[in-house]
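Yeah, one chain of the complex is gone here, protein chain that is, but the others are all in their spots.
Then we have chain A:
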C-alpha cells in the first residue's frame, strides 16, 4: 500500500513546493519590493475601476428587478428624512405670539419645544455619526444591503463569487501580508535600535517605518490619493486629523514619518510599541499618566521643542466618528503653542466601510471586516499649517482648524462632542436653552413695565 502512494506523495510535495515558491515570488515582486521602494504598479487602481463598474451594474440590476416585481426599493435617506428650518428660539416664539399686546406667557409657546423635540427624535445630528454610513449603490457585501431578496440568479451568483474571492483569496493574502508587515516592523526597529543615536539611525528608522507601513497598506488593499503633499508636516509641529478608524494611522504613516502618541498597551500592541520606540522617540503614556493633563502637555511640548524629533500625530476628536462629520476637537493639543498641520481624511464608502463602531465590534472583528472588504479607498488632503492667532484661545483655535478640515474633506462641521457616543450630554446645554426661553418671558415683562 505504501509503495503505491509513494510516487503520488512526492508528486504532491513537488507541486505544493512549486506553487508556494511561485506564490511567494509573486508576493515579493508585486507587493513587497514596491513597498520597500514606495513605487506602485497601478494594479490596485485598475482593480478599483473595475469594481466601480461592477457595483453600478449590480445596482441597476436590482432596481430593474424590483420594478419588474413591483416591489418598493429601499432608498437610504441620504437627503434626510425631514426638512428642518434653522430658526432660533426667540424668532419662533415671537412669531407664535398672537398679534397685539404681548402677554408674558402663551400656552402656544410649548409648540416650539414640542416640534423641535420630535424633529430630533426623527433625525438628529449626532447619533447618526456613530453608525456606518448608508450607501446608495450596492457593493456586493451583504452587510451593507437592505434589498437583497433573490432578484436574479446572475446577481446572486456574482455575490457568491464575490464571497469566494474575498474570503478565499483576498483574506488569506491580506492576513499573510499583515503578519509580514508587523513582523518586519518589530524585528527591523529592534535592529535599528542597536545603532548609536545620530543621522544614520534616524535615516534607517524612517526607511524601516515607511516600508512596514506600506506593506500594511497593501495588506488592506488601501488605495490612497494624497493631495497637496507640499504641506506635509515637518519636525517641531503637530499633525491633527479627523478620526474614523485605527487604520488612519497606517494611512498617514505610510506617506510620512510621525511620532505616535498613545497609551501603553499589553500583549501584541505592547510588543510593537516597545520595538518602535527603540528606533525613534514615540510618546507612550502609562494609563495613570493619561489623567494628568499637565504631564501630558509637558511631554508633548518637550517633544515639539526638539527640532530633531518627528512631528506628533494626534486625533483630537478622541474617538472614531463615521466619516460624515467632524466633531468637537479636544483643546489639549492646541494649547501647546506650536505649528499645527491639519490633515483631512475622507474614505470612499463604496468599497468597504472603514468606520470602527467600537460599541458594536471588537478590534479583531473589525480587522476581519476590513480585510474581507473589497478595498479601502480614501483621499488625504494636507492643509497648510496653522498657528494660534493673537487673542484667540485654544478652543477657538481648535474650532478654526476643525472647520478647515471639515471644509476640505467635505464633512459636516459639528460642535457636538464625540464623547456623546458613550456618555450623556452635559446639563449645561439644557440650562442654556432654559435661560434663552426665560429671557423671552422676562424680556417682554420689562417692556410692559416700561410702557
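Quick notes
Here is the rule we go by: a contact is a pair of C-beta atoms (placed from the backbone, for glycine too) under 8 Å apart; a residue touches a chain by one contact, two chains touch by 3 or more; residues count from 1.
As a working rule, contacts and distances are computed from a predicted model.
Taken from the listed names "M-phase phosphoprotein 6-like", "Glutamate decarboxylase", "Glucose-induced degradation protein 4 homolog" or "Calcineurin B homologous protein 1", the protein name that UniProt assigns to the chain not shown is "Calcineurin B homologous protein 1".
Touching the missing chain, out of A:12, A:60 or A:118, is residue A:118. Residue in contact with the omitted chain (choice from A:53, A:199, A:287 or A:435): A:435. Within chain A, the residues in touch with the undisplayed chain are 72, 74-77, 79-84, 96, 98, 103-105, 107-128, 131-132, 134-135, 143-146, 353, 355, 357, 369, 416, 420, 424-425, 429-435, 437-439, 441-442, 445.
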